[in-house]
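Heads up, one of the protein chains got dropped from this complex, but the rest are sitting where they should.
This part shows chain A:
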Amino acid sequence: MAAALAGLTLPAVVEELLSEMAAAVQENARIPDEHLSLLKFIFGPSAIQALDLVDRQSITLISSPSGRRVYQVLGSSGKTYTCLASCHYCSCPAFAFSVLRKSDSLLCKHLLAVYLSQVTGTCRQLKVSDKQLTDVLFAEKKQKA
């Protein structure tokens, strides 16, 4: 999954790091310290915040019988943000400002947390109906309206 996402938007170094982290977690059930250092070097404070979100199991993978999936991340402020499973999008203000508008960040902490939860296999799973998944995706637009 991370590879699919990375193919569109992430630099190759991040894709490679996530891939190596996944292999390390599979082998040793933990993320090596050097990977954590590199993560912090690339993403700055967002890395720690994202790891904190993963530790608190704030990421939920919502899926429906159709096979379509979407992530929701419970932010530190208590607000829930939607992250699309197949590409680079988060509904949080930091993504709009720092990633889209200013281009001074690769990711927001919620998207990074989604990637890290994929690596560690620690996200919660929620099965919903196809109609309910439509409502989750469309709610993003309704909230804006």
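Just so we're on the same page, a residue touches a chain if its C-beta (ideal position, glycine included) is under 8 Å from a C-beta of that chain, and two chains touch if they have at least 3 such contacts; residues count from 1.
By definition in this document, contacts and distances are computed from a predicted model.
Missing chain, UniProt protein name: "ATPase SWSAP1", from among "P-loop containing nucleoside triphosphate hydrolase protein", "ATPase SWSAP1", "Vacuolar protein sorting-associated protein 35" or "Large ribosomal subunit protein mL43". Contact between chain A and the unshown chain involves residues 4, 7-9, 64, 66-68, 70, 84-89, 91, 95-96, 100-101, 130-131, 133-134, 137-138, 140-141, 144.
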